[in-house]
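One protein chain omitted, others in place.
== subunit A ==
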Amino acid sequence: MIKASKLSVSLGAGQAVRDVSLLVRPGDRIGVVGESGCGKTMLGLAMIGMTPAAAKVSGSLRLDNAEMVGADEKSWQVQRARRVAMVFQEPMAALNPIKRVGDTVMEPLIIHMGLSRAQARECALSLFEEVGIPDPEARFRQFPHEISGGQRQRVLIALALTCDPGLLIADEPTTALDANVALRITELLARLARDRTMALLFISHDLAAVARSTEDMLVMYGGDIVERGKTAAVLSDPRHPYTQGLLSARPRPENVRETDGRRKRLPTIPGAVPPLADLPAGCRFAGRCPVEMSQCATVRPAEREGTICHQLEAAT
């Protein structure tokens, strides 16, 4: 069980993650969505202790019973792979180009789990099979450039699974892949989480992928979790104006063309995420919000049923 309370990550003058509280139980599948630069990745990195050296992490993060905020690299090393593992966005860059993919997966088994080479090979092969790599024996001896993007991502998932982690953080694992392969990887991650009762934190831009693979979801904006709830509920009945904007910006058949056949412009959320240091002190979405009220920019809204927004506060 992993529990973050008031977890924050500061980068210079700004906060990339602000007071995030999150409880992850075994088998939970949680999607994290939001624009680029809204703190999704930084949250993931904070949960595996790999934030950049310049970042300051505060609050509390408990992996089972160990408090990890302020822990040194050595204590993190013990937790990584066993309790928390991570899959990255770019499968080509995340594999060492001069190592056979089998060796890459065997390394942590030998070093971390203390297996012999033969045992590690056995174990790595069965992991390859589990993540759906066809003909694992042959793939084992190949170099990253010899296999496709989807296969590489599967290898990386196998690498992340080597020490049977309690939580797998997948940071936009499908962004670099084409739609077809992305769908398979998404399904694979959901299946692995179910089969292993492993928790999954699925960070993505892709709302469809999140809908397909997760049960709960978080919407992040400016380092805040602005809305959280059951994936189906959030997607069908978004409450925060940001989530509503995000969902209406999806291309859908009915809003592609006008009645006279002209192409419609896709709805957008006006503006862009401001730089970290310029985020409003109150509600992070102030300044871009269509239903903004006078206190929004300065006063932080309280949480109401998983959503933080002054409008909802006022309504109840």
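By definition in this document, contacts are C-beta pairs under 8 Å (C-beta built on N, C-alpha and C of every residue); 3 or more make two chains touch, one makes a residue touch a chain; residues count from 1.
Note that in this section contacts and distances are computed from a predicted model.
The chain that is not shown carries the UniProt protein name "ABC transporter permease subunit", picked from "RagB/SusD family nutrient uptake outer membrane protein", "ABC transporter permease subunit", "Phenylacetate-CoA oxygenase subunit PaaC" or "NAD-reducing hydrogenase small subunit". In the complete assembly, the contact with the undisplayed chain comes from A:81, out of A:81, A:177, A:225 or A:296. Residue A:111 is the one among A:111, A:138 or A:266 that touches the chain not shown. For the chain missing from the display, the contacting residue among A:63, A:95 or A:247 is A:95, taking the whole complex into account. Per the touch definition above, the residue from A:160, A:220 or A:269 contacting the chain not shown is A:160. The missing chain lies against subunit A, touching residues 48, 50, 73, 77-78, 80-82, 85-86, 88, 90, 93-99, 104, 107-108, 111-112, 156, 159-160, 162-163.
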